[in-house]
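One structure is given below, represented as structure tokens, and several questions about it will come after.
With one protein chain held back, the other chains of the complex are shown just where they sit.
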Amino acid sequence: MERVIVIGGGIAGMKTALDLNRRGIGVTIIEKENRLGGKVLGWHRLFPTFTPANEVVDTLKAEVASSEIDVRLGTCATALTEHSVTLSDGTVLDCDAVVLCSGFTLFDARIKEEYGYGIYDNVITSADLEEMFNQGRVGLKNGGRPRRIAFLHCVGSRDEKVCQRHCSKVCCVTGVKQAIEMKKLFPEADVFNFYMDIRMFGPGYEELYREAQQSYNIHFIRGRISEASPTIEGRLQIKAEDTLTGRPLKISVDMLVLLIGMRSNDDNASLAESAGLQLAQSGFMAPRDLFLSNVRSNRDGIFYAGTVTAPKSIGEVLNEGAAVADAVTEYLS
Amino acid sequence: MTMNFFAPFCIPFMVGAVVMAVALVVKYARWIYELPRADKKLMLHGIFTRRSLEAIWEVFRESLLHRRIFKVNPLLGYMHMSLAFGWFLLILTGWIEVVAYLGFTYVPLQGHVFFKYFATGLEEHKPVFNFLMDFFLLMVLSGVFLAWCKRLYSKAMGMRRTTRHVLGDRIALSALWFVFPLRLAAESLTCAIYGGGGFLTGSIGSWLSAHVGGAVLEALYEPSWWLYSISLGVFFVALPFSRYMHIFTEIPLIFLRRYGLHPREKESSFDNFEIQACSRCGICIDPCQLQSVLGINDVQSVYFLRDRRYKMLTLSVANDCLMCGRCETKCPVGINLNSLRQNSRDTMRNIPDESRYGYLASVDRSEGEGRVGYFAGCMTLLTPRTLSAMERIFEAAGEDVWWADRNGGVCCGRPLKLSGETDSAKKMMRYNKELFYKHNITTLVTSCPICLRVFKEEYALRGIEVLHHSEYILRLMRQGRLKVKADGGKFTYHDPCELGRGSGIYDEPRAVIEAVGELLEAEHSRENSFCCGASLANTVINDAQQLKIARSMAAEFAQTGADTVVTSCPLCKKTVTRGTTMPVKDLSEVVAEHLA
Amino acid sequence: MRRATWSEYQKDIADDKYYYARSCIRQNFFPGSERAFLNILSKDLGKDILDDPAHSSCTGIGYHSDIVPLETIMTVVARQFSLMNEAGYENFVTSCITSFGIYTEVLATWEEFPETEEKTRENLYKATGREFTKPKSLAHTSDIIFHFRDLIADKAVRRLVNRATGEPLKVVEHIGCHYAKIFPKSGIGGSEFPYVLAGMVDSWGGECVDYPERRHCCGFGFRNYLVQANRGYSIANSHKKLESMAPYHPDFIVANCPGCTMFLDKWQYTIAEMDGRTYGENGHGIPVLTYEEMAGLVLGYDPWELGMQMHQVDVEPLLDKMGVDYDPSAKYLGRNGKYIGKPEAAVVNGCSQDFIYDIKV
Partner (left out) sequence: MAAIEWGFSINRPRVIDVDRNNLRKSDEILLEMPELQSCIGCGACTASCTAGNLTNFNFRKVHTLVRRGEYQGAYEEMNKCMLCGKCRLLCPRGINTRGVVMLIKRKLGDF
């Protein structure tokens, strides 16, 4: 029986493995964490429908568990060719094809130190906020209810200063979704979203954006926050330009949420080198082309699915899982 | 024979009658006293002319017979006529009856009203009066019956909606409902005990005396007259403070109108006559698209007038009106609903500001040298096809044109006036007027009915003929300067409110369309045409509501079987386009496409 | 404040043998500070530092005011380096933040555009017959004090604490814009959370205040100040900072840029005269210190020796708080005991406006 190794046990990896397995192909998933699920595990609800994230992950996990897929947790790939994958413990696994589903890394907001993440208590990231939602404890560090909340879009995206030129695509709608969730939790609070552009690319996203504005009275200010400083009341003063009026603006908020972007994994480069793969300028893996071979790498036998090639939404990632299974099957036959 | 014309039960009636009389006199005297000087002059000049005679004839027709309601809705007309004219005849015949029995002697008012009660001792009966009085009573009762039905089943009366009333109205209404049934009861009981009466009261009386014991009849007799008197008294007291004020107010209104009085740009005392002449019949509710399409049911003219009368008018009610004029054409009292709403808005919003629009002073972006001026209007600048079509038409006709605002001009002022900022609107009007004079034009053509209306009504342009482009195009065609060829196209036409009901221009655009193709009328056209919903007069409804109106009104066009909807207003064009998938064109475009 | 990232912004600072470049503003407005710096280095710390009389202004003010062209200033900078080479030193330290910015910028420009360095060598040679090599290290004088902050702490005779209460003094540290805002890597702690002054304050027992406008410019802004009509912009910046820090009741302000020290000090005087508004305790201004003065006080220098009588805002309230012994009568006596003149009473020093301007109510 042919064997395909899927590197990464997030939703892309699981979907790929399931679709291959369904076609009678032996699959091994290699996941560096001690559980399957990837980044989506940390998410609470999904835009734009507020579907609980675990509905997606749990379904996939249950299907994987009830299948014959070989899952190796707590280990990662350090090198690969189309016929083998070397694990961190030195083991070499042989295979007939490899699908790289190793996803992305969340941007470390501490690098944008002007926003004070890790320095001021109530500066958090979008991922932290999802974690708070999951734990059911949303609020200020001191347990208080925020009266004013600011969201900052494009932290670690579209920013030459941190070498992240690309757009992370999903943060805009995440910001809108989280703003609505915060407004629902704290109806008395004013919510301000600071953005450079609002990119509502998917179905229902624009509608959600409009709903946020009109039904939830969320203020959208076009301007990037330049800095956050503490105030004597323990709030955060943030500065931005309200570019639509051409005036600088400052405002004190109780909570600043940084919508952190997706960046490429640090080990993409070494993996690429080991297998002779091409990297995009952004550091993500470069597929053979962006149209007919968008799940194939430049080397036969090595495939991509999910955010290893670029930021994507969950729906798109799952589509790629299905697409790559098709491409691998074609390759093996 | 001497008769005593007093009984204690008369007191409620007498008090009511006195209160009503005093209230009416005080009100009318004050309103007339407060009339603007110019209005007083008009009144004095008109009183001793045949206009007064015409007014009397109109009072008979409208206040008693309610001819206009008949025209709108015969059943409703009959209801009003039977109540008003029937009651009038009852009173008139009653007086004649008293004279017939007693000769010309002084009989106090209650003596006339309760004659049946006081006249039980009469030896001879005059059956003709018995018959007539019963007949008229029956007539009124039939009206009351219909009124009851209207309350309960307004649809049966051909009205989808009926007015929701304030407390005072409900009291007066209830009293009125009971006046005539109680009169019937009191008179029938009287007949049962004392005999007499006509086919109605007499017959019921005989039946009662045959079937009901004498003691019971005796016990009911006095209370029935008391109740009758009380219901009359209550009604009279309530009348000047309720909608029933219209019964009397319509009479002076008809006279004043005949003398040439009308509502002005600013609120004036004359408005009182119009406002209180409103019977709140609610005929204005059904034509209102805000009601029929959007279900908004507290802003229609009837509510507007009510709120204004009781000084509880809010901006949101005053502003929430398309001013399409559909209700105005239906109003049986002929109240100038739009003018009243307009001057209410003025009162609520007009803030004279001398410094406002100071920036207009040096603006002149016009071009061209012709004696014919073309004013596109702001909206036409957003429908450039109209603009280029006009250009081709002018060229084809060899007209030398002065383009007032092709490169951006100053608004005509009507939108601002519609919002109530009357004095500021005047500044724009003054600016444009001076611009027209400066360029020595003799004809002013506009393709925007909104502009057209204000040019005609407010600008008072001496030596400049103002034409809508439909009129102008038709004139060119009739003069032979513009040749068009018909190609069998099927068109339907939407009457813009400001052009049709607003300026009375219905035939010209139709004549133009018929010259190039076949015109298929929609179900609602001319005076009955719908508003597109985007009227500048309404600043309250939102975009979704505008769209809903547009869709509902445009649905009719598809049913005509036409290929193209034609209209002659840039705003209507934009709006109707949103409401239908059919192509929508301005009249000028259609003409330009068919130039020979 | 948790300065999580400052340690990522470190730079190499030489341990000894410095070639010293003076600051135009510092030597004019805070002459005692430069002397104190030289004394601390050479006497207290026993370091070799050369105060070369042959060096000149870097012409940075002229450069930022569009009066001195880039080529000229590069040549001036090259001459300073040449003098340093001639004196046998490799570590260039400059007293001025503007100069520090200029040297950093020029070195970076030469790095990125080598042809400009060639041109400069040519210009310098043509003008003076000199040649030069670039310094091994470039540091601001506050970097040097920061470098030796723990040594100084060891030798300290007093700490930055309130003698009466034992509480640490609340210090507003203000970093000159050209220290790290142009090249974040050139400053200790980077541009967002510079640690150069905060490190001194921490080591010497004080407590830094993090207030909303901490990062804001003092308002010097060269052309904003130099053109009288623009001074409204300049003072508005100091005003904004002072308004923002006032609620924290700082005991003093310390700055590493001579321009900032001067403007935060003198604009307090102007604001008080204009609006009657003061920001310190008891209707006084907030004393503004150079880091040399702060170090000098810690090391037990006499305040008048440090030139603190040259401040617009009186420093006595601070000296009292710190328990510094000083002779009030010696304040306006110069080095030879000669009277150097005394400023008029000022609102910023607690004198009422009515008194000064004889306002008849």
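We just call them A, B and C in the order they show up, numbering each chain from 1.
We take it that contacts are C-beta pairs under 8 Å (C-beta built on N, C-alpha and C of every residue); 3 or more make two chains touch, one makes a residue touch a chain.
Keep in mind it's a predicted model, so treat the numbers as computed, not measured.
Asker: From the touch rule at the top of the page, work out which displayed chains the omitted chain touches.
Answerer: Taking every chain of the complex into account, the missing one touches A, B, C.
Asker: Which one, B:Lys40, B:Arg68 or B:Arg356, makes contact with the chain that was left out?
Answerer: That would be B:Arg356, which touches the missing chain.
Asker: Among B:Asn73, B:Thr249 or B:Ser419, single out the residue that touches the unshown chain.
Answerer: Answer from the full complex: B:Ser419 touches the omitted chain.
Asker: May I ask which residue of B:Leu122, B:Leu217, B:Leu382 or B:Met582 touches the chain that does not appear here?
Answerer: B:Leu382
Asker: May I ask you to list the residues on subunit A that touch the chain which is not drawn?
Answerer: 198, 210, 213-215, 217-220, 222, 237, 239, 242, 244-252
Asker: For subunit B, which residues lie in contact with the unshown chain of the complex?
Answerer: Residues of subunit B in contact with the hidden chain: 315, 319, 348-349, 351, 353, 356-357, 359-360, 363, 378-379, 381-382, 408-411, 413, 415-416, 419, 421, 424, 428, 534, 536, 539-544, 571, 574.
Asker: Tell me, which residues in subunit C touch the chain that this view leaves out?
Answerer: Touching the chain left out of view, subunit C contributes residues 228-233, 235-236, 239-240, 270-271, 273-275, 353, 357.
The rule we apply is simple: only the chains that are shown with their structure count from here on.
Asker: Using mean C-alpha positions as chain centres, tell me how far subunit A is from subunit C in Å, no decimals.
Answerer: Roughly 46 Å, centre to centre.
Asker: With chain centres taken as the means of their Cα atoms, state the distance from subunit B to subunit C in Å.
Answerer: For subunit B versus subunit C, the centre distance works out to 83 Å.
Asker: How far is the middle of subunit A from the middle of subunit B, if each middle is the mean of its Cα atoms, in Å?
Answerer: One centre to the other, that is 65 Å.
Asker: For subunit B, give me the residues that contact two or more of the other chains.
Answerer: none
Asker: Under the touch definition given earlier, write down the residues of subunit C that touch subunit A in their complex.
Answerer: Checking each residue of subunit C against subunit A gives 1-5, 190, 192-193, 210-215, 247-248.
Asker: What residues of subunit A sit close enough to touch subunit C in their complex?
Answerer: Residues of subunit A touching subunit C: 110, 113-114, 118-119, 227, 229-232, 237.
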